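My structure is below; once you've seen it, I'll send some questions.
Heads up, one of the protein chains got dropped from this complex, but the rest are sitting where they should.
The chains carry the letters A and B, assigned in the order they are written, with residues numbered from 1 in each.
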Amino acid sequence: MNSPSSAEPLLQLQDVSVAYRTASGAAVPVVRGVNLQLAPGEILGLAGESGSGKTQLLLSIIGLNGQHAQLTGSVRYRGQELLGRPIAELNRVRGARIATVFQDPATALNPYLPIGRQLSEVLRFHGGVPGRLARERACELLEAVQVADPHRRLQQYPHELSGGMRQRVVIAMALMASPEILLADEPTTALDVTVQSQILRLLLQLRERHGIAMVLVSHDMGVIAGLADRVAVMYAGRIVEQAGIDALFEQPQHPYSEALQRCVPSLAGPLPQRLPSIPGAPPDPAALAPGCAFAPRCAYRLALCEQRLPELREAGPGHWKACHYDQPLGRLRGELT
Amino acid sequence: MSSQVLARLRAQRLTRIAAAVLAAIVLASLLVPWLSPYDSYTPDFALLSHPPMLAGAHVLGTDPLGRDLLVRVMWGCRISLAIGVVATLMSVLIGVSWGAIAGYAGGTTDQLMMRVVDVLYSVPFVPFVIVLTVLFGRGLWLIFLAIGAVSWLDIARIVRGQTLSLKQREFIEAARIAGVHGIGMIRRHIVPNLLGIVAVYATLTIPAVILFEALLSFLGMGVQSPMASLGSLVADGASDMQSHPHLLIVPAAFLTAIIYAFNYLGDGLRKALDPRGQP
Partner (left out) sequence: MTRYLLRRLLVAVPTLLLITTLGFALLHAAPGGPFDADKRMLPAIQQAIEARYHLHEPLWRQYLRYLGQLAHGDLGPSFQYRGTSVNQIIAQGLPVDAAVGLSALALALLAGGGIGVTAALREGGAWDHAAMALAAVGISVPLFVLAPLLVLIFAVTLHWLPAGDWVAGSPSHLLLPALALALPYAGYIARLMRGSTLEVLNSPFIRTAQAKGLPSHHILWHHALRPALTPLVSYLGPAFAGVLTGSIVVESIFGLPGIGRFFITAALNRDYTLVMGITVLYGTLIILCNLLADLCYAWIDPRVRLA
């Protein structure tokens, strides 16, 4: 998979798989053979429903899948292999070059430590910055993420802040050591809708002003549409479609992407009689059938689909799909019969 | 839900072993005295403090008065288990009622009832029981009363906490709309949902009660001779430890086995009810 851009990719994942060892000894695959690239300053969206493996994929970049996980493949940051490295070496990259924002700000912050401590310790361990300077930088960043009265906030504890403010603090914490890449796992899911749009706008600003690249995981296509340059759609641990954001929304090439978009009713046009949904349920990762995992729920299913796993192939410039069905889609939107 | 719980219980090996051991001991304590030619109180002056004769007449030996140790220990098991179960039952009945009523009623009633619990908590429990047993004789019923009267505090607190969180659940609101109130609500909706945690607590209280009674016996305040609980047998054996170790080891082994078994059973129950909880 060659990126058309001339610059070397910031982050390159090749054939990454994550499997969990169960008590009985079997290995349950949650991520299967993923290939991804991230260019500098690019925002890559990872879309998919719960259980599709997107969070596990994100965690595998910095090796946080836990002791029962088996990782294979290659994760390269600036050409340097990260997968399988000892924790001490990974710690030089975590937080400093690749920072993470997790889903629920209420639980992501340590309730027993004041905010200031949690912010400045990042610089203490990445760069040996003395306390006072670290606290100044923390104040700067709190202002940048629009938290008012930053000096007072430093002494406060997480439970004294509102949800939106907590997430801003988490973002500021991620930015402390000026990382190149931000990994964001459902950064707005736990927040109110009004706060959501503020946070999203904040993230966009970060890319504009500081050129930070991002991998944004979300099950909300709206969030992805508002933020991402490119999108990779995941289903049952595999990438089923990858394209630029406009291309994906205008002409989805994979039945799953098409079905996903159809699930969000449009404000324009007539109201649907029933809310559309995708029939069936995502497969159990412990009992995956051979062939395409989406086949049982697919409107374009062929006999081949249940036998052979479709590989990711180029279906247009910069547009990749993993599907055996070669004709243009549109059946679900009523364009074709 | 309970079939899932049973399945998880059965899956844990340690719990199965614990349950089997307990069942074996209970069965033995019921059958052995019935089947054995010896009773628990007739002395045999020819065979005082005899060590175990595994193939001979007295399988586990005799005590300082020549009584068959196996039968004595089996009676001891009966009494210790009975004390454990009855006292725990008492404390569960009182504690669950107190906690459920306090939690469900809320407001000042709750505050008052819990304040009583707090105050009672600060009473030095062991000295009080000692005083009670010393002053009022050492009848079996008094021991039940003393132990049960104090051990309900913990379960009351736990039940109250659970009731408070259960109160917020939707099914309680639904029942209220359907016209269920007060005692009926507590009886039909709250208590059945507490059974899990109460079962765990009860299984872990029984060994604590047995140990406590054993402690009282050790201090000379438990059951009276010629009746013997495992605790008094251990106490008697401890004083003769060096010359006749079997007098200490045999009852101590049974006591320890019972305690261990209940502890593992309680643990297994806890894990079966909440597999995501603490191991």
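In the analysis below, a residue touches a chain if its C-beta (ideal position, glycine included) is under 8 Å from a C-beta of that chain, and two chains touch if they have at least 3 such contacts.
The model shown is predicted, which means the values in this text are computed figures rather than measured ones.
In the complete complex, the hidden chain is touched by one of A:43, A:75, A:122 or A:147, namely A:122.
Interface residues of chain A with the unshown chain, by the touch rule above, are 62, 64, 87-88, 90-96, 99-100, 102, 104, 107-114, 121-122, 125-126, 157, 159, 170, 173. Although one chain is not shown, part of chain B still touches it, namely residues 115, 118-119, 121-128, 130-132, 134-136, 207, 211, 214-215, 218-220, 231, 234-235, 238, 241-242, 248, 252, 255-256, 259-260, 263-264, 278-279.
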